[in-house]
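Starting off with a structure, shown below.
A protein chain is absent from this complex, but the other protein chains hold their places.
Here the chain labels run A, B and C in written order, and each chain numbers its own residues starting at 1.
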Amino acid sequence: MTLRIGVIGTGGMGQHHIKNIQSVIPGAEVTAVSDTNEEVARQVASSCAAQYIADPYELIASDNVDAVIIASWDPTHEGFCIAAIHAGKYVFCEKPLSDTPEGCIRIMEAEQKAEKRLLQVGFMRRYDKDYRELRKVIQAGRIGIPLVVHAQHRNLAPAGSAKITSDMSATNALVHEFDITRYLIGDEDTYISAQLVAPRSSRFCGEDLIDPQLVYLETRNGVRVELEIYWYCRYGYDIRCEVVGDLGTASLPSPSHTVVRCEGQQAFQIVPTWQERFHDAYVTELREWIASVQEENIIGPSAWDGYISSKVAEACRQSRLTGKIVPIELIECPEFYHNI
Amino acid sequence: MTLRIGVIGTGGMGQHHIKNIQSVIPGAEVTAVSDTNEEVARQVASSCAAQYIADPYELIASDNVDAVIIASWDPTHEGFCIAAIHAGKYVFCEKPLSDTPEGCIRIMEAEQKAEKRLLQVGFMRRYDKDYRELRKVIQAGRIGIPLVVHAQHRNLAPAGSAKITSDMSATNALVHEFDITRYLIGDEDTYISAQLVAPRSSRFCGEDLIDPQLVYLETRNGVRVELEIYWYCRYGYDIRCEVVGDLGTASLPSPSHTVVRCEGQQAFQIVPTWQERFHDAYVTELREWIASVQEENIIGPSAWDGYISSKVAEACRQSRLTGKIVPIELIECPEFYHNI
Amino acid sequence: MTLRIGVIGTGGMGQHHIKNIQSVIPGAEVTAVSDTNEEVARQVASSCAAQYIADPYELIASDNVDAVIIASWDPTHEGFCIAAIHAGKYVFCEKPLSDTPEGCIRIMEAEQKAEKRLLQVGFMRRYDKDYRELRKVIQAGRIGIPLVVHAQHRNLAPAGSAKITSDMSATNALVHEFDITRYLIGDEDTYISAQLVAPRSSRFCGEDLIDPQLVYLETRNGVRVELEIYWYCRYGYDIRCEVVGDLGTASLPSPSHTVVRCEGQQAFQIVPTWQERFHDAYVTELREWIASVQEENIIGPSAWDGYISSKVAEACRQSRLTGKIVPIELIECPEFYHNI
Partner (left out) sequence: MTLRIGVIGTGGMGQHHIKNIQSVIPGAEVTAVSDTNEEVARQVASSCAAQYIADPYELIASDNVDAVIIASWDPTHEGFCIAAIHAGKYVFCEKPLSDTPEGCIRIMEAEQKAEKRLLQVGFMRRYDKDYRELRKVIQAGRIGIPLVVHAQHRNLAPAGSAKITSDMSATNALVHEFDITRYLIGDEDTYISAQLVAPRSSRFCGEDLIDPQLVYLETRNGVRVELEIYWYCRYGYDIRCEVVGDLGTASLPSPSHTVVRCEGQQAFQIVPTWQERFHDAYVTELREWIASVQEENIIGPSAWDGYISSKVAEACRQSRLTGKIVPIELIECPEFYHNI
C-alpha cells in the first residue's frame, strides 16, 4: 500500500522532502500540503498533485493523510506533533523537535499516553553512510571505550546573511552534533554540562553574530565533546568528527572528490552546501522512515533524543550569557523510551 | 504511468536490477521474468509479483512488458536485443552488448532500421558520481587536452575461482575501462590499436589464468591509455584512474571510509566487491534509463559504444595470442549514432 | 672556528644532541660533558673524545668550552643557565627553561644584566619543516586572521610507564604546544587564561595518571586554543594541528609514509616516538643555534618564550586542582625581549 503523506511547511526543507518522495522513494506519495505562505504551498501542491489544505490541523485530521511530515517554523512544531499524535498518526518532525525542552516533554507525554511510538525527529545524520560506518567501527570495539570527541561544523553562509543569530549556532546547527555524538558513543549516554566560549569573531559574519563558537560538553560517562560551529568559514560546507578511544581513534573520512593537480598544487573541491553533503542521508532517512511506518515499528530518533538536544541547546544559550559552565539536568528517561 | 519491465536473466545481475527497481526506483515495476534456470526465475518472479515466462521471446512480445532488461548469458544478448528492437520495445542490455563485434553491428543495423534509438548498454560507470565529477573537471578544461590515461581495475576474486579465464580480463572486466575512458576524454575519440602484455602471474590465481594483465590502447587523437586488470589483487575491489592533460592531471578520489588510527597505523577499509563500490551507480543508471524511456529519449551508452568496446576486447585477445600490437579498424560510425 | 660545546646532562636528550653534533653538524664539537651519573657521563665523554668534568659549574667556566647545552634534570636548569650567562657564555637550555615562572624571571634578569642575548630555549618544533611551512602559509595571509587552534599531542607511552604524572601532561608535553601556537599565530600574542579538563581516563594509563587531558587557552587577541594531550593513545606518536582563520584553515599534513594496500585495507604506519617524528627538527635546531652563536646573533626561542610557557603550565596545574578557568597574568615583557 502506498503511504499517503501530508506535509506541513513547504519552505526549503519541506520541498526537499517532497521532491525526494516523488523522485527517489517508492511506496509513498504526498497527498496534502499546508503552509502559511499560501502561494508557495499551492505551487508545491500542484507540482506533486497534492491537495492544498489551509489549516494544518485539518491536514493532520484528513482521511487522505496516513502520516505527517512537519517542516514548518520551529515554534509551531510542538502543536502539530501533539495534534498528529492525538490523531494516532505517524509523524516525522524536522529538528528541533520543539524550541523549548518543556515543549519536548509535552510531546513525550502525549506519545506515552498514545501508548505507541508515533514520532520521529529529523536527525538525518544518523542515516549518513559515513556516520553509520564510523559508528560501526566504534561499536565493533576497534577504538576501545570513547573518551573524547572532536567535531567541526562549518558552513558557507552567504556574506551578510542577516538571518543567522548567535543563538542559532547551538539551536540550529550544533543540535545535529548534540544528537549524532550520542549516536556514535552510545545513545544511553547523556550530557551533564555544557560550556560555550566565543573566540575572536570573523570579520565577515556581521556585527551582531558571534562566529565561530566553541562548545564543550561532558557526559555522564565522562566523555568530553569539543564542538566548533562556524557559519562563515568561507571555504565550504565541511563536517568533521574524530572519536578518541582508549585503543585508538576513528574519524569521518575527508570528503571524496576529484583530485586535481594543476597550477602548483594538488586539490579537491569542497561542496558548498548541506544539500550536497547530506543529500543521500535525507533520502535514506525518509525511505527508512516510510518503511518503518509501513511496518508500524518506528526505530529512528525519538522525542527523547529531541528533548536531550533541546536541553543542551538551552544550556549553551545560558553559558553564552553567563560565561559559565552550565549543568544539564535532564528529567529521568521515561520507561517508554528505554531501549528504543 | 508506471513502466512495466520484463527481465531476461535472473542471475546475480538481473536480481540486482530487480531489487533496485522494487526498493529505490519509483515509476517502474517488474512485470515479467525469464531464465533458463526455471526454479530461480520462479522464485524471483514471486518475490516481485511478476509473471514467469519460460520463453524470453514471448516475454519480449508480451503486452504486459513495456521495456526489456537483458542480463542473461553473454552469447544470448544479440538475439534478445534484436528481437526487442523488432518489437519496437526499449531495451537495456548488460555489457557486453554482444560477444562479437559482428553481433554489435547486426544490433546497430536493426536499430537503424527501426529509425529510433531503442537500446542502451549497461556501462554503469557513466552513472557513478566520481566518474561524472572527473569528467566534468576534464570538460571544464582544468587539465587541458588529455594525453595519457592510467587506470587500475582490481578485484578480490575468491581464491581458486574456477570461472575466470584469461580472455575475461579484457571482455568482462576491462570492457568497463574501454568505455569509461572515452566517456572521460571525449566519446568522439576512438581506439586505433591495442596491446596486451602479461607480467609475472600471481601465485594465487590458479595455473590457467594469467593475472594481472596490462593493456595499452592508442586513440585516433593520440591519447595513450594504460590499463591494469588484476582479479586476484587480494586486498579489495579497487578502481583507480588518472587522466593526464597538458595543463595538469585529474584522478578519481581514494575510496572514502572511516579513518582508524590504532595498532601503529592509520588505515581505512577497502570494499570487497563491485556491489558496494558501484551500488549507487547501478541505481542511478536504471533510474535515468527509466526516466529516459518514459520521455522516449534514450541518451545512455549506445550500441555504437558497445561495438567499440567489443572491438577492443577482440584486439586484446589477439594481442595476447600473438604478442603484437594489434591495430583496431572500426567501421565508420553510422550517422544514426552521431551526436548521441 | 669550530665551536667547542660543553653538555650538562648526558641522559637521553643530552646524548641525542651529542650524537647529532658528531654525525651531522659541521662546525662544532663536544669538548666537555657533566652528569650526576658519572658512569654514563664518562662513557659518553669517551665516545666523543670529550673531557668529563664532575662539577657542572666548572664545565661552564672551563676555557675549553665556548657554549653550553643544558639537558639536565628540570629543577637544575635555572642555576646552570644563570651561571652560563654570568660567565658570558652562550647557552642552549632544554625545555622547560625552569620548573617555575619565577625561575624564568630570574634568568631573564641575569640576561638583561648581561646586556646581550645569550640564551636559547629548546623549543625544537620551531625548526620542524611542517610547522615552518604552516607558519609561512598563515603569515602569507592565506587563512586570514587566526581565530581558533585545534591541536592533538599523542604519545605511545609504554604500558605502565611509572614516571608520567598528571602534571607532566602540561609541563612536559603541552609546553611544546604552548610555545608553537604563538609561533604560528604570532609571537606577540600571549595567553590570558587556561582551563584544564579531564575526560574519562584510559584503562591503560595506570590509576595515578589522568590521561587524556584537554586544555583550553585564550589569548589577548581572542584566539581560542584547544589542546589534547594523550600519553597512552596506543597507536603512535602523533602531532596534529589546525589553525582556523577567517578566510580558511591550515593544518599540519598527515605523516608521510609508504601507503600499503593489503588484507582489505589501505594503511600507513605511524612512527612510535618523537625521536623519529622530530629528528630533523632537532638537527636543524642545533645547526641554526650553532650558526647563530658563531655569528653572535641569537634568534631562536628566548627566555621570554620560556617564561610564557612556564606560566601557562602553572595555570594548567591550578585549573586541574580547582576545576576553574584560571587567569594568566604575565609580567610586562621587558624591552630587552621586544622584537626578538
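As a convention for this text, a residue touches a chain if its C-beta (ideal position, glycine included) is under 8 Å from a C-beta of that chain, and two chains touch if they have at least 3 such contacts.
Predicted model only: the values in this text are computed from it and were never measured.
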Report summary line: From C:35, C:78 or C:130, the answer for touching the chain not displayed is C:130
**Report entry** Per the touch definition above, residue among C:45, C:67, C:91 or C:143 touching the missing chain
**Finding:** C:143
Query raised in the report: Looking at the whole complex, which of B:61, B:87, B:114 or B:214 touches the chain that is not displayed?
Result: B:214
Query - Contact residue for the chain not shown (choose from B:90, B:127 or B:232) - result: B:232
Query raised in the report: So which bits of subunit B touch the chain we can't see?
Result: 144-145, 147-148, 150, 152, 197, 199-204, 212, 214, 216, 218, 221-224, 226, 228, 230, 232-235, 244, 246-249
Report task. Provide the residue numbers of subunit A that touch the chain removed from this figure. Result -> 233-236, 238, 254-255, 261-270, 272
**Report entry** Footprint left on subunit C by the chain that the document does not show
**Finding:** 22-26, 130, 133-134, 136-137, 142-143, 247-263, 268, 280, 287
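Assume only the chains that are shown with their structure count from here on.
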Requested in this report: Could you work out which chain's C-alpha centre is the most distant one from the centre of subunit A?
Outcome: C
Report task. Please work out the Cα centroid separation of subunit B and subunit C, and write it as a whole number of Å. Result -> 58
Report summary line: Note: subunit B sits from subunit A at a C-alpha centroid distance in Å of 38
Report summary line: subunit A to subunit C, mean C-alpha position gap in Å, rounds to 43
Report task. Send over the residues of subunit B in touch with two or more other chains. Result -> 254-255, 261-263, 268
